[in-house]
Each structure stands twice: as C-alpha cells, then as structure tokens.
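Missing here is one protein chain; the remaining ones are kept as they sit in the complex.
Entry: chain A
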C-alpha cells in the first residue's frame, strides 16, 4: 500500500457513514518502491489529495514537505519528483490503519490493507 492510497482511502464502517474520515497509519515494515516517475500523474494528484493529511503522514515517516503547494511549484521538477517518490515509492508492507472516528482498525498484511468487515 502506497501513501497515495492511504490519503484517498476512508473508513467504510456503517458507524462512520456520512462523516467518513481519513485513516491514520500505524506503520510497520516499509519498503521502497520502484514505480517509474510520472509527471502528469503527480500534477493531477496534487489537485486531488488531502494535502495536509499527506504532509502529516509523510512527516510521521520522516519526509518533510512544504505546507502549501502553489501553481509555481508545479514547475519545480525537483519538488514534484520528491512528492512523487513519497506518494508512490513508499510501500507500507505491514501495519495498521486506524479510524479516528469509530476507532476501528484495519490490518495491513503483505502490503494489502484488509477493509473487510470484522466478521469475515
């Protein structure tokens, strides 16, 4: 699971319906990824991400990012490359996702988050 998915994914429990929240990560093992750099994709993602949540998640894993991204930064290829690497090339192999609203946890095993309801 990459940070991009972590940023987009929200809690799906019935309790949270209507006020779904982003999940927080308790990281376990983390490996570097090998996804090839894609400039268009990164720019496109900038318009979609919950930027603050992303900055916080990155900070917890030891990557620092600016609080704001402006149009001018889109030309800054070094920054875009760095954002891409944090978004797509940090793979969370094990760990746990926690919903701050309903306190449900979702385990991550072999890089695959398990979003099934608990009775499975």
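The rule is simple: a residue touches a chain if its C-beta (ideal position, glycine included) is under 8 Å from a C-beta of that chain, and two chains touch if they have at least 3 such contacts; residues count from 1.
Definition applied: contacts and distances are computed from a predicted model.
A.B. asks: Given the options "Large ribosomal subunit protein mL49", "G1/S-specific cyclin-D2", "18S rRNA (Guanine-N(7))-methyltransferase" or "MAGE-domain-containing protein", which would UniProt use as the protein name of the unshown chain?
C.D. replies: Its UniProt record gives the name "18S rRNA (Guanine-N(7))-methyltransferase".
A.B. asks: From the list A:41, A:65 or A:79, pick the residue that touches the absent chain.
C.D. replies: Looking across A:41, A:65 or A:79, the contact with the absent chain belongs to A:41.
A.B. asks: Taking the full complex into account, what residues of chain A touch the chain not shown?
C.D. replies: Here the touching residues of chain A are 1-2, 4-5, 7-12, 16, 20, 22, 35, 38-41, 43-45, 48-50, 88, 110-117, 120.
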